[in-house]
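Every protein chain of the complex appears in place save one, which is left out.
For reference, chains read A, B and C in written order, and residue numbers begin at 1 within each chain.
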Amino acid sequence: MNTDRIEAFSDGVFAIAITLLILEIKVPNADNLASGLLGLWPSYLAYAISFIVIGAIWINHHTMFDRIVRADHRLLLLNTAHLMFIAFLPFPTAVLAEALHQSQGQTTAAAFYGGTLTVVGLLVTAMWLHAANDPKLLSPLLTQAEAKRISYRYLMGPIGYLAATLLAFISHWISISIFVALNVYFLWSRRENSGTDQGLDSQ
Amino acid sequence: MNTDRIEAFSDGVFAIAITLLILEIKVPNADNLASGLLGLWPSYLAYAISFIVIGAIWINHHTMFDRIVRADHRLLLLNTAHLMFIAFLPFPTAVLAEALHQSQGQTTAAAFYGGTLTVVGLLVTAMWLHAANDPKLLSPLLTQAEAKRISYRYLMGPIGYLAATLLAFISHWISISIFVALNVYFLWSRRENSGTDQGLDSQ
Amino acid sequence: MNTDRIEAFSDGVFAIAITLLILEIKVPNADNLASGLLGLWPSYLAYAISFIVIGAIWINHHTMFDRIVRADHRLLLLNTAHLMFIAFLPFPTAVLAEALHQSQGQTTAAAFYGGTLTVVGLLVTAMWLHAANDPKLLSPLLTQAEAKRISYRYLMGPIGYLAATLLAFISHWISISIFVALNVYFLWSRRENSGTDQGLDSQ
Partner (left out) sequence: MNTDRIEAFSDGVFAIAITLLILEIKVPNADNLASGLLGLWPSYLAYAISFIVIGAIWINHHTMFDRIVRADHRLLLLNTAHLMFIAFLPFPTAVLAEALHQSQGQTTAAAFYGGTLTVVGLLVTAMWLHAANDPKLLSPLLTQAEAKRISYRYLMGPIGYLAATLLAFISHWISISIFVALNVYFLWSRRENSGTDQGLDSQ
């Protein structure tokens, strides 16, 4: 099975999940609209975090499927499971926004958010490791050494998210900062390394 | 009419229906957020079941349209009717989650859910049988014998769903188990059989 | 400008509008779930009508853009206006369901629904007439005589919808029946006529 339709379907789920995030923000009372809008900062923050997270995972998904040229059944199943947690993200986003708004339950909310991201990270890593071990699935432009180097990078995701989840029990702000920092790093590091497999990226 | 745009439109409906499922889960009260989040297990369960169901039907839809290369008007109508019930699924999902949450009406909710799946299964089977009887619609790579064998497999869907629906009157957990088991089986059996029509699948 | 991206964007709006319809149906109270689910028949009816309507308009949109091969600016604007009323349809659908449920305001609701369809029909007709008068936009496979015959058929849409809207003031059931009948007719008549421009449809 080639990967075109998997990518198209995944893109659909990513685009919808990222756009549904806004539905969780409710119009404040018009009595004092300016302060009402300012008071929604936790919602804006949660919206921005999840937009960055889903955006980074989407870009990463594209990069991965530039390197994976064929899908077998297991990859399809892993991708579906992975989308199940991507489509779930608007819920922990809303939970986080509400907890920040009420200054209550922030630790639980940050750990819940981080736990969801940890599962996403584990599934992304599992997809890559499965493909990396099967030369039929990988692009012929990719050397074994490059595939290995990329595998180590993928392991950083779930480990980083798990650490951030545990650190929520010290402070939810630490967790939130790591969620954002990790995704900015993923975007940036991809850029740094883009010279290495430029031949592939420029297909 | 070729099937590209039907598939693209169907993929859109599948992707949206599967992603809308999360909107049915409401943020719990922050008083005791951890127990509130745990108490939502019926919603998580219903979300996961429907994600697996829609995901399996989507994969099956792809497999079917790898074998169907042209669409006539009747196929278009059947596909539209089929999408009407796919897009309906978030509602019985929410009904099932609410009934499990309230420990009330679970039989009705499971039967309602199963009834919807039975109609989906009947329409999928009708689409395939219609195409299988018209060589102009089928891929030339498919032999008559293979088409027949596949027809029998498609009949299992609505029969299995109908049985699961009726069994809800004994226990809703039996129904729910069959919904999940059937879809896991569809995914697995497709894998087992993938050798037979490998020539087609590897187009 | 070729029409590929207009069609893709329009397909997206059609697919989302048709899938959002389900969000208007709320889970009934679990006290007596079976009667609660049965009591939602107005919502199911409104859902089915709008699914058929949007489905038929979508299929018609495809047929039209099989015949239109290039888009100019005015066509783009008309298409955007047309999508504005397609995306609006979930609202009159919800209004109609609520009025049927409360046995109050059905005339207004049916006229509101019909008015929206009338505008959709006018914009569809305007798109076709604009394209039909500009040979640069039409497929070279289409003769002038065929284009003219098709133009007459497009006029039926807004006229039929307007008549149905006005008849709501006699009975909303007459309106609703015409909404459904017209769209079933559009699907059927297309089939009847498909022999005439078969050369085009089989592109």
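Assume contacts are C-beta pairs under 8 Å (C-beta built on N, C-alpha and C of every residue); 3 or more make two chains touch, one makes a residue touch a chain.
None of these values were measured; they are calculated from a predicted model.
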item: Visible contact partners (per top-of-document touch definition) of the missing chain; value: A, C
item: Options C:I16, C:V120 or C:L187, residue touching the unrepresented chain; value: C:I16
item: Chain not shown: contacting residue from C:I68, C:A109, C:A132 or C:A147; value: C:A109
item: Positions on subunit C where the hidden chain makes contact; value: 1, 5, 8-9, 12-13, 16-17, 20, 23, 73, 76-77, 80, 83-84, 87-88, 90-91, 94-95, 98-99, 102, 104-105, 108-109, 112
item: Those residues of subunit A which, in the complete complex, touch the missing chain; value: 7-8, 11-12, 14-16, 18-23, 25, 27-28, 30-34, 37, 47-48, 51-52, 55, 58-59, 62, 187, 190-191, 194, 201-202
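The criterion applied here is as follows: only the chains that are shown with their structure count from here on.
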item: Central chain of the complex, centres being mean CA coordinates; value: B
item: Approximate Å spacing (C-alpha centroids) for the pair subunit B, subunit C; value: 27
item: Set of subunit B residues in contact with two or more other chains; value: 8, 12, 16, 20, 23
